[in-house]
Structures are given as C-alpha cells and as structure tokens.
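The structure appears below as structure tokens.
Every protein chain of the complex appears in place save one, which is left out.
Take a look at subunit A:
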Amino acid sequence: MNKGGRKRPPPPSNPPPSNPPKTQALNQEDEFLDEDVFLNETLISEDEESLILRDIEQRQALADRLAKWTRPPLSPDYLAQSRSVLFQQLEMDYVIGESHKELLPNSSGPAAIIRIFGVTKEGHSVCCNVHGFEPYFYISCPPGMRPDDISHFHQSLEARMREANRNSNVGKLVRRIELVQKRSIMYYQQSDSHPFLKIVVALPTMVASCRGILDRGIQLDGLGMKTFMTYESNVLFTLRFMIDCNIVGGNWIELPAGKYKKTSKTLSYCQLEFDCLYSELISYTPEGEYSKMAPFRILSFDIECAGRKGHFPEPSHDPVIQIANLVTLQGEDQPLIRNVMTLKSCSPIVGVDVMSFDTEREVLLAWRDFIREADPDVIIGYNICKFDLPYLIERAATLKIVEFPILGRIRNSRVRVKDTTFSSRQYGTRESKEVMIEGRVQFDLLQVMQRDYKLSSYSLNSVSAHFLSEQKEDVHHSIISDLQNGNPETRRRLAVYCLKDAYLPQRLLDKLMFIYNYVEMARVTGVPISFLLSRGQSIKVLSQLLRKAKQKNLVLPNAKQAGSEQGTFEGATVLEAKAGFYEKPIATLDFASLYPSIMMAYNLCYCTLVTPEDARKLNLPPESVNKTPSGETFVKSDLQKGILPEILEELLAARKRAKADLKEAKDPLEKAVLDGRQLALKISANSVYGFTGATVGQLPCLEISSSVTSYGRQMIEHTKKLVEDKFTTLNGYEHNAEVIYGDTDSVMVQFGISAVEEAMNLGREAAEYISGTFIKPIKLEFEKIYYPYLLISKKRYAGLYWTKPDNFDKMDTKGIETVRRDNCLLVKNLVTDCLHKILIDRDIPGAVQYVKNAISDLLMNRMDLSLLVITKGLTKTGDDYEVKAAHVELAERMRKRDAATAPNVGDRVPYVIIKAAKGAKAYEKSEDPIYVLENNIPIDPHYYLENQISKPILRIFEPILKNASKDLLHGSHTRSISISTPSNSGIMKFAKKQLTCIGCKALLREGVHTLCAHCKGREAELYCKSVAQVSELEMLFGRLWTQCQECQGSLHQDVLCTSRDCPIFYRRKKAQKDMAEAKTQLDRWSF
C-alpha cells in the first residue's frame, strides 16, 4: 500500500477488551512520565493459555515450516550457565513484579523489575531481569533538619502517600529517606555542597505522586505547611537506571558466570532469560571491540488490506489479505527470510516462501507464530506505527482472535495499545495509537524520514525515488480488492507488490545507515534507541546532563514552572543582505560550531550563572567573571568549570577522535559505525544550545541561550568590522573588501578580486587573522567560495560552490523554491534551469529567453500537464474545513462522478487549475488532471503565471535585470494565447464535426479528407509535419511504457501502476491519448 500517502492513523476505537486500563490521557511533547505495568495484568489467564497451546498444536505443519527460521541453538556452556553472558542491549523496560526472594532476601512485595532485551554476538536473544534498583529523587533538606526530623518527615510523607495511593498493596510506599550532600546545578555557588534528602519510593510512578505532594506542600511538625523543590523527579525510571549503572543506549553488557540465575519460570521467548542484581551488571563503553553491532534480527513487513470501493480500509470492515515479511541479520546484505502470508491461494514466487491460508484468522495467527519463531529484535516498515500494527491488532479484535496480539517477547503477554494524543503547534492535536511490543524496537521509516529529512513528499514511492532512485509500482487500493478476488496469479501479483513494500524500508535502512546512526546516537546521548524516535530532542541532552551532573555530585531541579514564565529572547543575527548578482568570487567565512564554541569559550552553564543578587552579594572580582552582551554574568572556569562546556568539549573531542579513526578505518562496517558516531556527536553538540532555550523543556535557562546568541551577534559584527578595516587599499590590498551578507554563523566577503585562487588565499588569511582575536575555541574558518553568487535576500541565495581553485563542486541554493510541496513541478524546473543557466552557463540572456519560452508555451497550451499538477493532502472531509480549499472541493466533485476512485481522507489529491467562468473562485477551478487530459479541458495559464511562476522567477531575476517583471511577464511572448476547446462542454454536444484542411484549417468539402484546393501541392511538407508529430509521440510512448514495465518488474503483464507521485504518470497517460489522436490525423492521409 502507499504508505504515508494513503495510510493514516486509524480512527480511535475501543481497545481490545482485556487490555489493562493504564492509558495515558495526555502525552504532551517532552512530558516524561513513567507508567507502571503490573506483570500479572498483562498475562493471559491459564485457561486462555491452554487454548492457545492447543491451537498451536493444531497447526503443527505451519510450526515445522517456521522452525527453520529460529535462532541458532545455545551451546552447552550457555545451557550449563558456566559462561558469562555478553550481549548488546537494544530495548529496556520495567514491570512491577514480586521482589526476587533469593536475590533480595530482605525485601518483599511488589517491586520494579527492569527487563533488558538484547542479543549476544552469536545471535542468541537475551532477556535480563534486573532486580534491586529502586526509584528515587531528591529534595533540598530544610535547614536545621536532624535525623529525628527526617524520620518524622518520613512518616508524614508515607501517610500522605498512602492517601494518594489507597488501592496500592505495597507495604511501604516511601522506602527510606537518606541525607546526602549534593549541590544544585543552578547558579554559581561558593560552597561545595548542601544537605539534600534522597527519597526512595517503592514504585516508579510514586515518584510523580510524591513530587505532587511535596510541590503542593506538606504539613510538618514544628515547621508547618511546607513546599519543597524537587530534584530529578522527572527522570524516567529506565533512564535513571541506565544513568546510575553507566549504561548507554545500545551498548554491550556482561554478566559473569555465577552472577546470574536462570529464571525459575521462563516468562519470555528469549533463549537466555535470567535474573540478576543491578549491581552485578558490567556495562562497557562502546569502544574497540564493544563498538561492534550484534547480529540482531531486523524484520521489515507490510500488510495489504482489501478495502471496499470508495473507502479507505478500516479494520472493522476490511480484511487483511497479505502480510509480507523480510528478516535481515544486521550487517548482512541479503535477507535471511523472505516470505509472504496470503489469504487464499497464491502462485509461487521465486526465492520467497509463500504461505497461503483459507481464513483471515489463520493468516493473522500464522504471522503471530512467525514473529515468535523468527523473533526479530527490531521491527521496521513504512508507517507501521500508525497503520500496519494498529490495523492488525484492531482487525484481530474485530474478528475476536484474542490470542493474536502476543507479539512481544514476553510469553502470553498481549501487546498494549496506548492512546496517545500528540499536540504541537504545527500539526494541531492528533489522536493516535501506540502499539507497545515488549522487547522489540519499532523503527518506523516514515517517522524517521519525517524527522531527519525535508522532502516534498513522504510517500514510500517518492522517498525511494529520492534515495534509491527507484520508482515503486503503486497499485490503487480500489484495484487491490480486484486482484485479491481474481485467481492465484493476480494474488501473486499483489504479493510481489507487497513484498516490494516490505523490501524498500530495508533498503532505505541500509542505504541511509539508519541502524548505525541511531545506535551511535543512542550511545552518544545515552538514551535507549526507542527514545530517539518516540521522544523529542531534549531528553538526549537531559540524559547527558544528568550523567555529567552525577559525576560532579550535582542535582538538577525540576524547574518546569519556572520555564513557562520566561519570555522570548532575541534570536541570531543576520547582517543586512546586499542583494545582487555578484560575478566576482565571494569568500565565505564560517564559525565552526559557533554556539558550542561560545558556550565553551565563555564558560556558559547553569552552574556558572551568577544571579543579579549574588553578583552584588558575592562581590566577585571582575577578572573572574564574564559579562555577556545580553547583560548576564557568568564566572570564568577558574572559579567553576561549567558542565555544559565540559559536555561540549567531550562531544567535540570525541567527534575529532571519531573522524580521525574514520580516516584510519578500513572495514566498511567499522567505517559506518564511526561515521554514524561523528554525525551523532555533531548533532548532539548543536542541540545543547537548543535545550537551554526550550521554554517548555526540561531545564530551560534563557540566560544561557540569550547570552549565546548575543555573543554570536557580536562576533558577526566584529568580523564584519575587522574584514572591512583590514582588507583595504590603504593597507596595501588591491581592493576594498566588502561584507555583503552575514548569517547566523557565516560572513560573506567580496574581496574585489576576480581570481578564485586569490580569493581563497585572502579568505584563509582573513579567517586566520580574525580567529586570533577570539577566545579559544571560537574559530573562524574559511571554507568555500561562491562564484558567481546570486544574493536575493536574507536566507535566500544561490551560487556555485568552490572548495578547490580549479573547479566548482556543485551548485548550492538556499531558501529558493525547489522543494516546496504546494508548487507545481514547473516552478521547480524553471527555477533550477534558470539558476543553471545563470550560474553555470553564465548565460543571462539565455535564461531570460528560457523563461519567455516557458511562459509562451504555457500560454500557447503546449505545456506538459504533469508539470502543472499541484498536490495537497486531504486530511479531513469537506465539511470540516472552515475555508473552502481547491483540493477538498475537487474531492467532493470527484466523489459525485465516481465514488470508487475518488480520493479519501488521507489521500493526496492532485489537481490542476482550469479556466472557468469569469469571477469563479479559485477553489472552483480545480480539476482532476486525468479528467482534464481526457476531456481537453483548458487550463488557466494566468493562474499559473501569476500565482505560481511569477514570484519565484522575479525573485531570481530582480537582482539581475532592471525591469524584470516587465521583461519577463509582460513581453511580446505573452501576446499569443491558445486555448483548447473542451470536448465535454455543453455546446460541443450540438456542434457538428467537420473536417478541416490539415494545411490551413479551412473547412473541407464533403468527400475531401486531407487538404483544401489551396494547399494541394504542399502535400510533402504538410505530411512531413504530421508524420514528425506521430514519430515524436511514438518515441515517447515507447520509452514511457517500457519504463513502467521495468518498474513493475514484468514484461508479460500489463502495467497497473497508478502512482500519481511518479513523474511520468500523466505523461504516460497523455502519450497514450495523444498517440491515438495523432495516428487518426495521420490516417487521414491514406484516403
């Protein structure tokens, strides 16, 4: 199915009956909340379990088939537990279970058990139950509190907690309170430490409820009602555990022999399952041998559903008909398993295990069994989180297959479906479902794409066209049911298609190195891999901050409320852009990692910030503090070294190391790891600044972020001044240098000379000279020359990019219409081609002529329709839109024409703007491109001229031409206009068709078919013209249709694809129609 395009979050429906009612009402961005899951709640009762077992026995044949895909068997020393277990962990969660009696003889009752899932280097799956780690947080200890007071406090708190957790069967809610010496990370403090209370609670969720009590205030003997500032009370339990045990996401963990115990009753499907104490874990930093990846199993899958005509598939009605699966071992090129499960028989597919079933129930259960046997560590796919997985689960619920949703690694534990409400300023509030599969990482490529890349379309088709240069056949969902209802051959066709959809995500994963990059990101930032996709940026910084703070004996306040009150601050500076077309080399001076450098250079941190009161009180010597341009005071590193600068230094040093290692590395896999690492380090370093400025974040500190930007502004200004003062004719240079533009971290200088090499030398000289005036590690670097350079305005420019004096590297553009979705392709092509002509060919008249030709083509109705198609997503039905929109109106009209093929909510609607009655509203002028093609409906060239082309084109040409608008948009080339006559308009039904002369269009007498009397004698030339047209179309027809055959991967079957994202879809259709017409025209000659 066309993911991203058509798939949408299914409408919320009732969760499966036996689900634990632990749903989270609100999951605001970056709100971290723990959620206790009670082990026995998720497990299926005994009688149900036996029912499942019986079911499995019945399907022994299938089981044999699946058995060949199981993991390699355990060696004897593993079985005897005589060797240590070393594994790479990928996923981690916790459950509430009975405290382990042998390992923790002193405690009893419910406790949090951390489960670590991973893979050994032999490929065995591991489930490690970690006991004894307890949730806790800090509060600052009120002055004068003595041990006695602490125990009183403990009792009061326990009592209040008991009120809040009435139903809890836990013996002691607040386990203990310890007095510790710590220091808050906030503000520069002269004393080393203060007393803090570490409050240890029984269960992770109690941290939040305890925090609530302390936030609101608690009645204390002798002290009265008192509120407490809590510290580190917003740290997720698993993250807390990882930090305290020095575990980072995706690293290797070892348990020596004898330090672990095989579980008495195995609860998971993992090959190795054992219990241990958290203190026995050996966690390795990912270096050397431990930077490798275990051969974990990656499952890529896709489902097909047979929708009803005119409806998007809904799990309450439409069956799942096929599931294609591909399992690949990490690091291998070829998949280990390729199979497809189909409803009804399906012809065999070479190299693929085709499993056909008669009922949907069997298909679903076969897939469940397959998941269990193949036991994937990572599940990937395209839009699986929002579509495929919830669909499967809801479908199973509709069919009442209660035993289906056991997809996780915990025996008989159903997957949990969580309603999540995601709200953000950009998208509004969206409800969706999150499917939790215990022990398996979900990695939805659609989410990754949306997160990491800015693309004009995120359909699987256009994403694979973009990254793999492969077009994907797209079968419209209305055809899917027809194929399913056909014969084994047509179902095979569908299966091949389904397999391709399962294969492409894997290809993308390999091509874009996602596994390496994300695992490295997890290692660098220390969060579990699953956090990277499901959570925002700030948790990554928070994790690093917490780790560092722990080393320094610092604690982080839970300063949420403080954040929202703070206002905004002035952003980065942009120097006035002197728009124009520069035909001399422009040197670009860049600050390398500007914001991190500033934070390091000026020691900006939470713990070096001096409050205005403190500044007066502490009387710090002026040489020990920095006053930032924004007026804040920070102490220098000799008084107190900042944590953020330290984190940044480490990140940048690590990046340098990774880059050096990358150069040395020979093994491609090792290279991939290192490259992923240096990238992760770079991203992490840059996100620290954002963390301090995120007002809704975890620990915002606008004093830091505004100081950073103010320094940044100052540096840009400073650079501009130095360049313009030094590089002058007075100082012996050939020309006066001029700064024509400056952005956040770069300055563009025109030195006035025309040789690239000299400009490079001057650039280097300037960079070195100016860097000398900055505090380390702030460094100005000369990186590239733009030559020629077209500066349009702030953040909009284009130029040829030179790093070597002899040849340019590429054409670089910024902020220019090339990727915007709501532009038609014509705009993009026009802009790119013009820039190409202006910058590379240096042919401005050529570019002008090119634009004029294009405009003339448009007006003369010679433009290829596919270039004019505009596409918009239909997110809700017409009534829900407040303003009438072109694509929504069109969808309504199409539904009236043919409900079966009309776009549904979730589809993307392509349309063109057609000529309509005078005064018609823009939204009434939209039309389906295919309908336009078939009925010769005239498009509205003026709409395209005025609303699409003119702005982007004028932007480019205005710095170059004096009268750009007049020349380009109103010249003589706009005089002649040709509009085709629609073949479906009312009046045409009454018109009688009469042949006209091919030469002069004069009406022909009855019985004459080709030429009028006047044109006789010009047969040869006129025939040549007709035949040339046919010939051109034939060539196009052949090339287009054979391309489609190639995409679909079959010569002997008709092309079915209806991918409107494909650049040749409309051309193909048009070629077919034009061909038929041209042939008829040519045939008139044979009379």
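The rule we apply is simple: a residue touches a chain if its C-beta (ideal position, glycine included) is under 8 Å from a C-beta of that chain, and two chains touch if they have at least 3 such contacts; residues count from 1.
Operating definition for what follows: contacts and distances are computed from a predicted model.
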The chain dropped from view, which UniProt name applies: "ESCRT-II complex subunit VPS25", "Vacuolar protein sorting-associated protein", "DNA polymerase delta small subunit" or "Checkpoint protein"?
"DNA polymerase delta small subunit"
Give the residue, chosen from A:Gln471, A:Thr692, A:Ser771 or A:Thr871, that touches the chain omitted from the document.
A:Gln471
Chain not shown: contacting residue from A:Thr611, A:Thr832 or A:Thr974
A:Thr832
Decide which residue listed in A:Val696, A:Cys1012 or A:Val1027 touches the omitted chain of the complex.
A:Val1027
May I ask you to list the residues on subunit A that touch the chain which is not drawn?
334, 338, 347-352, 465, 469, 471, 489, 492, 808, 810-811, 829, 832-833, 836, 840, 862, 1018-1025, 1027-1032, 1034-1035, 1037-1043, 1045-1046, 1049-1055, 1062-1064, 1067, 1072, 1075-1076, 1079-1080, 1082-1083, 1085
